[in-house]
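First the structure, in the form of structure tokens, and then the observations on it.
Note that one protein chain is taken out, while the other chains of the complex remain in position.
Take a look at subunit A:
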Amino acid sequence: MKAAATAIAAAAPAVRSAADAARVHAPGAVAPAKAGAHAEQIFAWLGEVPDPEIPVISIVDLGIVRDVRVADDGACDVTITPTYSGCPAMQVIADAIIEALHARGVATVRLHNQLSPAWTTDWMSDAGKAALRGYGIAPPAQQVIDISGLRAGRTALAAVSRRAVIAPSVACPHCGATHTEITSQFGSTPCKALYKCLACREPFDYFKCH
């Protein structure tokens, strides 16, 4: 094994780490670390950790897990990013990651919280989007235009002009019709909005583009 930690970086690389807050969690009475556990394996294990508020989607499919590194001694560094600044699920997710890896024999788990690049629904996997739809939640309807693009092309002023706001066409997760309308820009959690289908008349949650 190489001296350097093996690593898998998720879709977007970490560009800044100044805001990282490291947390060491290493209780004594757990199974010995499996030094052979590779980052791929850790990623697969984390793919079984459900989001606490939308349990049909895993934290990996949601794009929260940004990086996994396994050191030679088996210690594992997991980098996660919050969906929303005030998302109350983040602490539960952090605890669930530590619990899941401890249960599989990883004794030392260090969690890092990374803010930049900011989480986007573009990182949600296709499997995750399909799972949301099956659960009755319409997945994000479009790719999020990179916020940095606002600076390159449109001005900050134009970005919030009422004339610049283009609502995406959201398909009903129940009947598939795109004849839907927004009921409320906020829903039961920060990441969702409330919609209703004008074809089948069912209300539904929409996972906002972010």
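Brief remarks follow.
Criterion: a residue touches a chain if its C-beta (ideal position, glycine included) is under 8 Å from a C-beta of that chain, and two chains touch if they have at least 3 such contacts; residues count from 1.
By our rule, contacts and distances are computed from a predicted model.
The protein name that UniProt records for the chain not on display, among "Acyl-CoA dehydrogenase", "Molybdopterin cofactor-binding domain-containing protein", "Phenylacetate-CoA oxygenase subunit PaaC" or "Cysteine desulfurase IscS", is "Phenylacetate-CoA oxygenase subunit PaaC".
If you put the hidden chain back, the residue from A:V56, A:A71, A:A100 or A:L115 that touches it is A:L115.
Residues touching the missing chain, restricted to subunit A, are 16, 18-19, 21, 82, 84-88, 115-120, 147, 150, 156-157, 159-162, 165, 183-188, 190, 194, 208, 210 (touch as defined at the top).
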